[in-house]
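With one protein chain removed, the remaining protein chains of the complex are shown where they sit.
To keep things simple, chains are lettered A and B as they appear, and every chain counts its residues starting from 1.
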Amino acid sequence: MSEVLLQATNLSARVEDKEILHNVDITIGKGETHVLMGPNGAGKSTLGNVLMGSPKYELTEGKILFKGEDMTQEGADKRAKAGMFLSFQEPLEVPGLTMESFIRTAMEQKSGKRMKLMEFRKQLKEALDILQMDEEYAKRSLNTGFSGGEKKKAEILQLMMMRPDLAILDETDSGLDVDAVRLVAKGIEKFQKERGGSLLIITHSTRILDSLDVDQTHIMVDGRMVAAGDGSLVAEINQGGYEKYLA
Amino acid sequence: MANTKELVVNALPSKTWYWLKINDARLSVPADVKELGPSIDNKDEHVTYKKLSLVTEQGEGKESPAFWRNIKTGAGMEGDFITGSQADLLIQKAGTETKAPVVLHYDYDKTGAYGDRLYLYAEKDSTLKVVVIAKTKGLDISDTSEKELNGSLGALQTRIYTEEGAKVELHMLQLLSEESVYVSDIGGHCEEDGAIRVTRLELGSGKLYAAAEVDLVGKRSDFTAEIGYSARHAQKYDMNYVARHRGRKTTCEMNVNGVLWDKAEKVFRGTIDFICGCAEAKGNEKEEVLMLGEDVINHTIPLILCNEEDVEGNHGATIGELDQDTLFYLGSRGIDPETAKVMVAASKLEAVSQMIPNGEIRKLVDEFVRGTTEDAEL
Partner (left out) sequence: MREKSQVDDIDRSIYDIKNENLDEYSVGEGLTPEIVRKISEEKNDPEWMRDFRLKSLEVYHSISVPDWGPSIDGLDMDHIVTYIRPNTKMSAKWSDVPDDIKDTFERLGIPQAERESLAGVGAQFDSELVYHNVKEEVAAQGVIYSDLESAMYGPYADMIREHFMKLIPPQDHKFAALHGAVWSGGSFVYVPPGVKVEIPLQSYFRLNAPGAGQFEHTLIIVDEGADLHFIEGCSAPKYNVANLHAGAVELFVGKNAKLRYSTIENWSKNMYNLNTKRAIVEEGGTMEWVSGSFGSHVSYLYPMTILQGNDSHMEFTGITFAGKGQNLDTGAKVVHTGARTSSYINTKSISKDGGISTFRSSVVIGKNAKKSKNAVSCQSLMLDSISRSDTIPAMDIRTKDADVGHEAKIGKVSDDAVFYLMSRGISEEDARAMIVSGFADNVSKELPLEYAVEMNNLIRLEMKGSIG
């Protein structure tokens, strides 16, 4: 295995009184692509949110190390600055805040220095082009009035611009038509190949994985990791479903 | 203060417990309120400009004082305290539309009390677009220090009448000095398929009394209000908005978005009144209050009065600091909580500003937002 980027051990989490994750371990190396699969309600999204530090869930046990640093108690902004990224299923809408100024602020906050407008615009245009998004999107209010597909694309746009070291993609492909999946996959591929970024892809389907090399596959059922394997496990699940992992 | 009258304004259409102290507001005004007179830019060829004398009861229809007096306003009877002898009357010719919005500047002196009346009339199937910019002369927007009231007052009463199929768009920016009191009162009347759209940004004045009451008389008539405000220091804003649905299929939409900093206080009364006979009417009101100051006080009183079965009325209010979901999302993009709050606060004002087709207002709002957010103490 390559150099360890993320090491989460023994994570247990709950929302209100309901325990959703039970002693989950996951380790992701630099440049690796991991896939997390499992039936509905297995706790996959919860794991993504817990890794990013969502205040909705209470972490009752476990430890999250990122680049060797303990992130367990840190807020989401600290984790993002350290190089983590989460794409949301239902991203936030902020009327009056343009995508453009939001992304620029986020990039400046991360780097701690002001960014030249020309340079920013250039990068933004490149990313928009790959996703086949009109430049006009950048002038619109953040996610406001966006269709489901546009929101997903806008999340990938942010991923491409912010260049994290680890991207957790939560059902980024669900609800997208074939063409949109292809574009989104292109954006992810660029992140994976050119940036050497690590990925944790939470997904139901395998369409998005077609153009990506998968290093490891994890199967989650009822808040527990029940199986792990290489990329071929994806095909196996595709064939046989989760039945053999259900108690 | 000598020679002032204490008035009861912005009364809630249906009273509630007195101990809440929100049934109405008290406004103290000098006995003598002078006319200021706006300076008017972008005159439009299809708009007639008149000074309507209020001293004599001459003239007919829209050119008579009685016609306009009949339109009730949101501040109420006592809010009609302006003593001036004339009103500015703008009439949009039937079947025409204002190209670039007519801009009225009300530039108030640092001291003194001024009050004006503005009457807007849209003839059949016409659209009248008006921008009102009310500010204190020579105001330094970048100066964010706290100031006390100095007895100055600015007041504007706007009455609006739309004939069949006619529309009035009124965009207002208020950027008075924190030393001033500002009163901006609107009354409106819509005939069939008529519409009144008001966008307002309240950014200045130590005390604000803002109100609107719109009578949706004609079938399918509509009232839309998009309101943004920011109050800091010890600013006190008192607002009263009423939509009266009388005609069938009438609609109203009120969206209020504001930010309270420091020890600012705000009252917002929003009433949707469905009167018997307004079948198939729909009314929506939504208020979001972002509370950012340690000592802020917020009053929200959203009324629905209903005397008609076949209607749909909705009210929603969200009050507090930034919610968890917003903080987490922005946080996941590396934005710390303090920056996130300022960012969202600014976006609320920008969202309203974006609806106003006027470059000068946009510029002033940007400048204001920059000053306020950079200086914010959280």
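Assume a contact is a pair of C-beta atoms (placed from the backbone, for glycine too) under 8 Å apart; a residue touches a chain by one contact, two chains touch by 3 or more.
In this text, all values refer to a predicted model and were calculated from it rather than measured experimentally.
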Omitted chain - touching chains that are shown: B
Candidates B:D41, B:E78 or B:E321 - the one touching the absent chain: B:E321
Option touching the unshown chain, where B:I40, B:A94, B:I304 or B:M355 are the choices: B:I304
Residues from chain B at the interface with the omitted partner, ascending: 14-18, 20, 22-23, 260, 274, 276-277, 279, 289, 291-321, 323
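In this text, only the chains that are shown with their structure count from here on.
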Parts of chain B lying in touch with chain A, wherever the complex brings them together: 324-337, 339, 343-344, 346-354
Sites on chain A touched by chain B in the complex: 52-56, 75-77, 79-81, 84-86, 88, 91-92, 94-97, 102, 105-106, 109-110, 141-142, 158, 162
